[in-house]
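With one protein chain withheld, the remaining protein chains of the complex are depicted in position.
== subunit A ==
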Amino acid sequence: MNKAKDILRSSKNSSPSGKVDGALIPILEQVSDPEIPVLSIMDMGVVRSAVFENDVVKVQITPTYSGCPAMDVIGDDIKKALKDAGYKSEVELILSPAWTTDWITPRGRKALEDYGIAAPLGAEADKDVLLHGKRLVKCPQCGSTNTKMVSQFGSTACKAQFQCDDCLEPFDYFKCLK
């Protein structure tokens, strides 16, 4: 029961203007970003809608970054997951409205932190850390905010490289995109 509630909440947050058929939610939640396997595409907020049209499932997804190579993989993974569940599907990539890190659900943010990636700050705070060297990003290892930016660009388009000056661990910060 709790789980059902949780799913409802996450689907509402992950696609604020889209609609996802209840029966499809558990299937789509099994699909994750290949670069960040702990984060389901529902919690990442890239699923704009998923509905039945006759006997075909139509899924709309929105890219996080326009050149993100993960999007093609995600499209294929969605089709595979739906096929395994016995559905035919079509996946469409849509650009509008453009994805924002605000669509990552609270559960998604926690999954990121647990995985060792600092979740995005608000737009202003993000500017402060990336442009003015402020120490606001919380180290996902030890929780200290005594952290510094190493590079505005990280291992993937969506992340920047940081290092914690207390525990000395390097880590990724998921950049704010608005």
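Note that in this section a residue touches a chain if its C-beta (ideal position, glycine included) is under 8 Å from a C-beta of that chain, and two chains touch if they have at least 3 such contacts; residues count from 1.
Throughout what follows, contacts and distances are computed from a predicted model.
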Which of "Molybdopterin-dependent oxidoreductase", "Sulfur-oxidizing protein SoxZ", "ATP synthase epsilon chain" or "Phenylacetate-CoA oxygenase subunit PaaC" matches, in UniProt, the chain that is not displayed: "Phenylacetate-CoA oxygenase subunit PaaC"
Which residue of A:Ala98, A:Cys142 or A:Leu168 touches the chain not shown here: A:Ala98
Residues of subunit A in contact with the chain not shown: 63, 65-69, 95-100, 130-131, 150-157, 161, 175, 177-178
